[in-house]
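Only one protein chain is missing from this complex, and each of the others stays in its spot.
Chains: A and B, in written order; residue numbering restarts at 1 for each.
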Amino acid sequence: MSMTLLQVVVSGLLLGAVYALFSSGLTLIWGMMNVVNFAHGDFVMLGMYTAVVIWTALGGGPWASVPVAAILIATLGVVSYFLLVRHIMKGPMLAQILGTFGLALFLRYAAFWTFGANFRTLPDTLVGHSFVLAGIRFEGSRLLAGVVGLGVTLLLHVILTRTAIGSRMLAVSEDATAAQLMGIRPQRMQALAWALAGAATGIAGALIATFFYTSPTVGETLAIVAFVTVSFGGFGSVLGALVAGLIIGVVESLSAYLIGPVYKDVIVYVLFVLVLWFRPQGLMGKA
Amino acid sequence: MLKTSRRTIVAGAALAAVGWAGSAAAQETVKIGAVYPLSGNSASAGEYSKMAMEVGVDVINNGNAELAKIMPLAKGGGLPGLKGAKIQLIFADNQGTPAAGQNQTLRLITEEKVAAVIGAYQSGITLTASAIAERYGIPFLTPESVAANLTERGFKWFFRTTPVAIDFAKAYSAFLKEQKAAGRKVDSVALVHENTEYGNSVASVIAEVFGKDGLSITQNISYSANSTDVQPQVLQLKEKNPDALIFISYTSDAILYAKTMKELNWKPGIMIADDAGFNDPSFVKTMASSVEGLVNRSAFAGGKPGTVPYLFNELYKKKSGGADLDDVSARGLEGFLVMADAINRAGSTDPAKIRDALKATDLKADQMVPGYDGVKFDDKGQNTLASSLITQMRGGQYLAIWPKDRATAEVILPYKGW
Partner (left out) sequence: MSPRRILQLGVVVLVLVYPLLAGNSPVYGRLGALVLLAAIGASAWNIVGGYAGQVSVGHAVFFGVGAYSAVVVYTHLGWPPIAGAPLGMAISVGIAAVIGVPTLRLSGHYFSMATIAVAELVRVLSSTSDFLGGAQGLSGPPVPRSVLDLSFISATPYYYIFLAVLVFLLGLTRWIEGARMGFYLRAIKDSERAARSLGVSAGRYKLYAYMLSAAFTALAGSLYLTMFGFIDPESGFGILISVKMLVMAALGGAGQLFGPLVGALILVPLEELSNSLLGGRGAGLTFVVYGAIIVIIARFLPSGLLSLFERRPARRDRAKSAPVAGHAD
């Protein structure tokens, strides 16, 4: 493998870890309560603006913005759950799309109104300089986002599968009534899921802002990637989102490099439809 | 459902009536419509244009002593040709969609009764919006849409002040040939362009002109402007290492390319950007230190104190909170000034008279906010005196470097980057 090709693969893997990071919140909500949050991209966008505001107003880097964004977006998630999602999740699937799409427009243009239409970027020195390791160039902010992305998705996976609270959450997702009979409060578990998902999404936003541009409509670009990643991986499976994110990242990078950037989306979508053809439940989803 | 439909209609009729009454009351103002993207992905360009045009309105209505020395319309007190009528600019949001552009243009013409329309930034929207103006016999002027087919439709009410792709391509070709003559290596040129209307059309015209002029394009990369990652493209470029590189990009992708080139530590000897994203004030504000020495095209490049561009820029900075006029806002402002001048000469808000006045427009270079040679329309409505400046990024701002007679600084190459 040529050095350049190796570099392409590495950058694809880092990108994929970031995809996994900002998709993990979506897959958690989807799996827990069978709700697709169409406002997910805009949650990420608000996480990004948190980082922008913390830097422009206070000069704080990701060490400050990541925890703040995690708390803020987790709060937003819980508020959205109690005010909106709780009421629409029992309705038809369409009501969920309607409600979360309305929320998406509202958040997007509330940000527009507050921050203006301008593109913002954070200085690339915020995280640290890039370095070369074994001939491969690593860029500080992307590496940080990729590593944290891996860490957070794995942590979410562990919480869901290895802890008592995780198994309670899963119990609610499988049968809320039965869980209630066992003394679990479904609403509390679901609110917790929104808080966890929001925190992961806020972290994702704050980290992406360090190497990406921030604008009110950036969520739209990211949301489609997240939808594909999550359904590719299988809904509800955080691990699936991680694997799918890595695959998509590498496939995108390789096809952009080898075939041409216009076709990278084509290849990802075709791959996605093929996966659904052969495995309708996604890579790691439950049938 | 039954109730709703009736209510909607009644409410609609009531609102319509209000609209009529409102427009009849205002007699001493001249209304001009402006259809711009004020929401959606291009909203930032729309906002800058809006601010710039509002500066223009203020200068004509309330005057500016220094500008009045050069510009007849800057004396204040509105349009002398219409007994001092003030100008009212009515903005409408095209939402970045051709349908909204057309609906809003119709509203401006029929409800607001505007005398003329300016707009609409995106070529596709200008296309549908101007079709409505044509039907209603209202002059439509686009200060910034560059698609070639706009002036090829045989429209009688359509005017365009901006230079078009072929003008840019010729400018780049001439500039690069000069560099070659000066002994710099320009054997291979890479074109990197976003794949919507803007990038595709400009790239294909550049490829054509360069082919004729004997400049060889060795790489032609087309990418989607809302890409999440451009590392593979920069690596492709790094591998082929072209002598010169031309970007045709919007803001988001311009930011990503500038960042990624620095991350991967690669730069060509000459880097050119075709305006748009690389000229966006938000790009300049945050990325300038990563693209020192970038050669750019711009219709606007400051100017010496006391000139029209300088004075307007000072006024604009006050309004925008420090940001300079840029290519888009300067062209938008010029479009407005051309329209105001025509209405003034027409001495009337009669659309046909305004159109005749637009046809007779003959503005000189010293009246221009952007670096045009003047404004004079041909039979198709294209400004024959539109031209571009080539600029270079120097310590946080773009300075004019080409053509020589308008340069405010010398060319410094190779490209420095960061």
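One rule holds in what follows: a contact is a pair of C-beta atoms (placed from the backbone, for glycine too) under 8 Å apart; a residue touches a chain by one contact, two chains touch by 3 or more.
Predicted model, so just to flag it, every value in this text is computed and none were measured.
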Among A:Asp124, A:Glu252 or A:Asp265, residue touching the chain not depicted: A:Asp265
Selected residue (touches chain absent from view) among B:Lys31, B:Lys75, B:Arg107 or B:Lys376: B:Arg107
Given B:Gly154, B:Gly183, B:Gly214 or B:Gly395, the one touching the chain that is not displayed: B:Gly154
Residues in subunit A touching the chain absent from view: 30, 34, 36, 83-84, 87-88, 90-99, 101-110, 112-113, 117, 216, 220, 224, 227-228, 230-231, 235, 262-263, 265-266, 269-270, 272-273, 276-277, 280-282
Positions on subunit B contacted by the hidden chain, ascending: 1-2, 4-6, 8-9, 12-13, 15-16, 19-20, 38-39, 43, 46-47, 50, 90-93, 95, 97-100, 102-104, 106-107, 110-111, 123-124, 127-128, 131, 134-136, 147, 149, 153-155, 195-197, 199-201, 224
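By definition in this document, only the chains that are shown with their structure count from here on.
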Sites on subunit A touched by subunit B in the complex: 4, 7-8, 11, 15, 109, 112, 116-121, 123-124, 130, 137, 139, 142, 211-213, 215-218, 220-222, 225, 252-254, 256-257, 260-262, 265
Subunit A-facing residues of subunit B, complex: 39-41, 43-44, 46-47, 195, 221-224, 226-233, 235-236, 238-239, 251-252, 255-256, 259, 262-265, 280-283, 286-287, 290
